[in-house]
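Shown here: the complex without one of its protein chains, the others still in place.
Let's turn to chain A:
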Amino acid sequence: MKKNFYRYSLKNGWRELQKDIGRGTAMLLFSGVFMANVLGGALAQTVTLKEQKASLHQVLEKIRKQANVDLIGDMTLLQGAKPLNIDIRNGDLKAVLKEISANQPVELSFQNNTIIVKKKATAPAKTVSSVEAVQQTTVQQEYSLVGTVTDEQGKPLKGVSVKLLNSSNWASTTGEDGTYSVRTNKQAQVQFSMLGYEPQTVKVDGRNHINIILRQKDNEIEETVVTGYTKVRRENFTGAATVVTRKELEKFNSNNIFTVLQALDPSFKVDERVDVGSNPNALPQINIRGVSSVGEYSNSKPLIIMDGFEVPITTLYDIDVNRIESISILKDASSTSLYGSRGGNGVVVIETRLPKDGKFTVTYDMKPSFSMVDLSDYNLMNAREKLDYEKFAGLYRSKGINPDFNHIEQEFYDNLLTTRERNIQEGVDTYWLKQPVRNTFSVNNSLRMEGGGAGVRYSLEGSYNDFKGVMKESGRKRGNAGFTLIYRIPDVITFRNVATYMNTKEYNSPYGSFAAYTELNPYERIYDANGGYNIRFGELGPWYSWGATLFNPLYNASLGFRNVNLTQTLQNNTMVDWYISPNFILRGSAMMSRATIQRDKYTSPFHTQYANIVDASQKGQYVFGNDAQTKFEGKLDMQYSNMFGKHQIVANGIAELRTQNEEGNSVTMNGFIDDRFMTPQMALQYAAGSLPESTSRPVRSVGFLGSLFYTYDNRYNVSGTLRSDGASIYGSQNRFGTFWSAGFSHNMHNEEWFKNDIVTRFRWYVNTGTSSTINDFNVGMVSTSYRFITGSNYYNQYAAIYSGQGNPAVRWPEQQEKSIGADIGILGDFLKLNVSVYNKTTNRMISKTTVAPSYGFADDYFFQNLGKVQNKGVETMANMRVLNNTVKDMSWYISLGVAQNRGTLKEISNELRMMNESLVKKDEKGNVIAPSKYYQEGESLSIIRAVPSLGIDPANGRELFLDRNGDVTYTWQANNQVVSGDEEPDLFGSVGTAFNYKGLSIQLYGNYSIGGDTFNKTLMNKIENNNPYKNADKRVLEERWKQPGDQALYKAIDDLTATQPSSRFVQKESFLRLSSININYSFSNVTLQKYKLERLRLNFSMNDAFRWSTVRMERGVDYPYAREFNLGLMIQF
């Protein structure tokens, strides 16, 4: 029934009471709840009767009295009725009527509190005898089966069709109260079915009363894809999209939407962040279907749309999950072309929740969560081991040239060694890793109130979460508030206003980078004898410093510190739908938002980074700045929809306008005297030569869009879009760009010739189109820029200093995408398969081109469109229902997502060639410290280059390399590097399983990746390149070469030369990460009624519980990883 409303959700939409809001997915849920409310309120009438051979008339009279109802109709008919036996306790009135009239020539119906007696319209009398004859043989077995059909929450379901299998004679539907009655026999099978619910078949097995619980189909809400401009039934969609509903989000019970999306859609890829670990203030890098462009101005971020308007990715990161109704991930041209110049990297469309009609409801959701720091990737030496290593490395041997001097020096060394030995004997074995971290407990509270009636509905919501990170004193506070108001005059207008306030405070840890703690030596004490901090380690004597200068970061952490970014966003969306005529709707929407960001960063003058600076005015720093982003957007959407016979058409004409500006200033102050006065005012001066730095990023754009959806007989679907975008940043020569898409899909399962019992659903689609991404396009690329600088004047004339060469011919890059795919259903919902194949090409990437100095360009470069990247890939998602026992209300599902993406650089630009040189990371001695990104035409974008290694020479502990000519050598040379691996995995994706039993549901989700190469920096830096003055991996001691003949993996232990990238450190990595475990329990209706609640749910979830990998590497370099445990409680009343 619901499904019928949502042919594109638009047709008839203007007329239907519940759908005027114009948000399809929301309405599906909404109307369900609405109905449940109304129906749940009506009490079923019941009767209790026990009669032997009583006349039908007598029985009816008794019922009339008991139930206090009227009895009307042709009473004479009752004379012909046979006497009957009946024994019912608290039977439902309707069911009883049905039962007692079953073998009688009369029909009894119940309407408006009245029992109506009518003559039964049965088969002609002449056949009666033969029928009776047959009945004589079956009459013993044939009897009335009654019962009630309810949904999972225990609410009665109306209109469920009840059908006796293998017999077309008997069919019935449930009444308002969910009751049914059918004639059946002991061996029969009865099927219960209803749209939007999973059908169920039960064996009667001689029972005469069977209650059935129908489960809502999981994909109920998936039925529509929200593109942000239109809503399309999945059935009629011509492309690939993933839709995540609130139901799923609730089950995940996580505040991290990125994890949820990654678990549900393999093409949504969140970078493994080895450096930033679980830092709550480091935004994850995401991409959909691969990295689409490379270079300084590349951009692979998807576009985020919330309630029809673009929002920054931080909004998705910080928003309270409870505010979200659905998230659609649009992946291919059929829908991303709608966004033209912005849609090239895929689009994530978020719809927020709408208020419910009717009763005032309050929902409270509490999520306490624990974060436990995960240091299992670290395998460092303890005090004893470290000192042994130092001795092996020969640190305590004086190597001076002057023998006299050597003598003195050796004495210092001996003393130092003795001190350290003594420390160890005294039991000093400081576990530095533990010092800056903690386990934390945070709570997310969220409250929502909603209600309304008579055309007005509203909701008010708020949430607060202070998420504490595992590095001490770091965290992220998020506050959300929202107010939604809907006003509706049926068939005329719908008005909706959503006001949102978001507040995010990032505060970073004074403990600094975690990496510093991994280097500190365990034989050192944190505190000195007086209880103060040891500030500097390894002092050898007044004229020597011992090895690397290691300061105690805990001392620095104890100083005054501030590193806070505060973001406040205020946003208001207004939408008006005007139903001009049955076929035309005009939608107008407008958004305005203002975000302010305040940044404060204070470094104490006592910080050890100023250890060598004497001038007080240079010590200590305060950087503060603010940014304000203002945005206005307006949209007008004229929609025409109609249905002619089997043809359905929806056409939209849309015009939109956007203007945004970001303005801000930041200032650096130097010179502080005391931590007590952490304010810019107390600074001694502005940082030398500094001026306030200003940001100014105004962007204005307009877009004109036409889209058309056409469906024939629910079998063939055609879609087309055409969009023209204009933007201020493109420069005056190329103001406008055109983007288009075309798609086709075929619902083969609706074809007569295809229909079969095995493949119950087969829909395939194909689409192609163009789009772009403009995020980092800036006016400086097209327009020559000038600056004014103090002192740069010519006599009295302030000189405009030429600072950048614009190229008016630069255009935004173009992405061309082709996709083909299919949705397959086998045996109904037993197995669902989604497959899609894509080929996405980014043409004319924006590249910085270096030119000859005679061009006379500022810094010898300009921008042009050059370079081409192609991403080809396959995505499949399989969902299998392993078990579905409706009687026990138990089900079990397994899902598997498999994806492969191959990114290739098709055309290389001069910028990338230059980058190959400039990206090489070298230390101060010119040694290459890690493989850098390397771009090579025809190769993957993520190749790893290193010199081929032949391993360690057992004779001397030196590494043997293979040079270009195939000769063996001991020398590492940069130009011997070859492609030694590719970070792109062969396969990656998600696995999941869900088990439901009554109100309990358990889900496990994981990500996996197979066959990607990785350069194991831990091996190189913490085992070989380790500076012996600093702590390192245990394998230093165990696995490095020590004496001739050792078959070692790592070079000689006393070899202090730098190890540079060799193929020895390139390892194939396969990993499986259990990203979330969710356990939810929803209390049953009975409990809820007892406490007068609408809903009560308990959740438990665990994030990043476990990660298994073939490569052992230190992860969480600057910020450690954490395991998260979330509890959750949701009450609705």
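Methods note: a contact is a pair of C-beta atoms (placed from the backbone, for glycine too) under 8 Å apart; a residue touches a chain by one contact, two chains touch by 3 or more; residues count from 1.
The definition used in the following text is that contacts and distances are computed from a predicted model.
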Match the chain absent from this complex view to the correct UniProt protein name in "ABC transporter ATP-binding protein", "RagB/SusD family nutrient uptake outer membrane protein", "Anti-sigma regulatory factor (Ser/Thr protein kinase)" or "N-methylglutamate synthase subunit C". "RagB/SusD family nutrient uptake outer membrane protein"
One chain isn't shown here. Among A:799, A:890 or A:1131, which residue touches it? A:799
Touch with the omitted chain, as defined above, among A:581, A:681, A:975 or A:1047: A:581
So one chain is hidden, and I want to know which residue out of A:165, A:443, A:809 or A:827 touches that hidden chain in the complete assembly. A:809
Which listed residue, A:680, A:726, A:951 or A:1011, touches the chain dropped from view? A:726
Chain A positions in touch with the non-displayed chain are 578, 580-581, 584, 586, 588, 636, 638, 653, 655-657, 659, 663, 694-702, 704, 726-728, 732, 735, 778-780, 783-788, 791-807, 809, 850-858, 860, 862, 864
